[in-house]
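In this view, the complex is presented without one of its protein chains, the others remaining in place.
Letters A, B, C, D, E and F mark the chains in the order given here, with residues in each chain numbered from 1 onward.
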Amino acid sequence: MKIKPLGDRVVLKAAEAEEKTASGIILTGAAKEKPQFAEVVAVGSGVVDGKEIKMEVSVGDKVIYSKYAGTEVKLGDEEYIVIKQEDVVGVLVD
Amino acid sequence: MKIKPLGDRVVLKAAEAEEKTASGIILTGAAKEKPQFAEVVAVGSGVVDGKEIKMEVSVGDKVIYSKYAGTEVKLGDEEYIVIKQEDVVGVLVD
Amino acid sequence: MKIKPLGDRVVLKAAEAEEKTASGIILTGAAKEKPQFAEVVAVGSGVVDGKEIKMEVSVGDKVIYSKYAGTEVKLGDEEYIVIKQEDVVGVLVD
Amino acid sequence: MKIKPLGDRVVLKAAEAEEKTASGIILTGAAKEKPQFAEVVAVGSGVVDGKEIKMEVSVGDKVIYSKYAGTEVKLGDEEYIVIKQEDVVGVLVD
Amino acid sequence: MKIKPLGDRVVLKAAEAEEKTASGIILTGAAKEKPQFAEVVAVGSGVVDGKEIKMEVSVGDKVIYSKYAGTEVKLGDEEYIVIKQEDVVGVLVD
Amino acid sequence: MKIKPLGDRVVLKAAEAEEKTASGIILTGAAKEKPQFAEVVAVGSGVVDGKEIKMEVSVGDKVIYSKYAGTEVKLGDEEYIVIKQEDVVGVLVD
Partner (left out) sequence: MKIKPLGDRVVLKAAEAEEKTASGIILTGAAKEKPQFAEVVAVGSGVVDGKEIKMEVSVGDKVIYSKYAGTEVKLGDEEYIVIKQEDVVGVLVD
């Protein structure tokens, strides 16, 4: 069972607060704040009221998102964030 | 007696806070928060001021909705949420 | 003497907090909240700044409305709510 | 000396908190709130930034207005409310 | 030295809280509130981002303005209010 | 080193709280408030998202600005305000 996001939303799976990447860099959320790194696990159609918004993020992208946005959801043991693409501020690239 | 939602609204029946699905996954709302899972029981026409908004959810869909939105209504013994489709953030799919 | 609502407003007469319908279902507002059920007693022209908004509710409809909206008015012994149609979230139907 | 309202505003003269109409009905504002009944004493041109807004109320109309809107003015011994027409929610009719 | 208001703004010189007009009527601001009567001393061009807004008030007009709007300025011994025309709610006329 | 303002912004250098002009008038900010007089030291291009906004103030103008707007910046020993032109309410002229 999975979450299919509506419109221009994406589903994010929160990354661990501290995580070592392939290149050896350690990702951490700002101290004493909830982590802002997450992995995209589903992308909406981008259609909002008949107008199509280009979805720029893809499943598997590591992204940074605005911590004041989105709806937190717990499904089984996993925690997800369903968030509008406009509140995803950037993508981590090599 | 039923609620017919106006415009781009849908009527949701709050799902139990903990519920086992066919696939055996347990759905739970975030701890100490009101459950965010619900089942769509009625869908509005989608017409708002003469402009038609495509209704993407259907009766029977299990959905996740923004907990800060919608109007709670008690009709008989059941509790419902009447909410704009834009505040339904995702649909649960197999 | 009656209230003629302006623009896209309707006049509602608050239903009793508990009321048995023809089909025997008891309508109640959410506990400890003011009742959200009301009967439409007058409907505005729907014209707002020269643009016509389709009025979807009719006199006699039992409706559910957003409890944070509208202007409460006492005329004689009766209490009314004058409210924009967009704050009427649904209609009760058999 | 009178107040000429600008744009889509009207000037209201607050009606007494309790007033008997020709048909014998007593008008009262909601208890412990300021009265919401008033009489229209002047109507603006309706022109706002070159766009004409249809003025639907006329001098002499008894109206109900939103109590959180408008500018209160004391001119001589009389108190007036200068208010945008959109904040006049209804007209009292026989 | 004078203030030239920009765009759709006007400069007002606050009138005395109590002032006898030619017709003998005494103008007063609402008790315990700052006076809302003022005289227009300068009128902007009305051009806002290339769009021209019709300036309906003229130098010398006695006006009523919204007390929550505008920027108060002290120039020499005089106090002025620089305010957008939309926050001038009415003009005093004979 | 100087600040080049972006879009429809201007850079202001706060004028002294009390300053004697050529004509002998003393400029003062309202008592116990920060001074609202400033001199324009740089003007942006006026281009905002491809649309050109006419810049009506020029370098050297003495202006009055809304005290709740703008970003204060200290560069070397000087304090500046970078502010959108729409928050400059007027220009001082002889």
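We take it that a residue touches a chain if its C-beta (ideal position, glycine included) is under 8 Å from a C-beta of that chain, and two chains touch if they have at least 3 such contacts.
Just so it is clear, the model here is predicted, and its values are computed rather than measured.
Check A:1, A:15, A:47 or A:64 against the missing chain and you find that the one touching it is A:64. Take chain A: the residues that touch the chain left off the picture are 21, 23, 25-31, 36, 53-54, 56-57, 64-67, 85-86, 88-94. What chain F contributes to its contact with the hidden chain is residues 1-7, 9, 11, 47, 49-50, 71-76, 79, 82.
Operating definition for what follows: only the chains that are shown with their structure count from here on.
Note on connectivity: the fewest chain-to-chain touch steps from chain B to chain D number 2. As a whole-number value, the distance joining the C-alpha centres of chain B and chain F reads 51 Å. Put simply, the C-alpha centre of chain D and that of chain F have 41 angstrom between them. Chain E and chain F have CA centres that are 23 Å apart.
For chain A, the set of residues that touch two or more other chains is empty.
If you draw each protein chain as a dot and join the dots that touch, you get a simple line with two loose ends.
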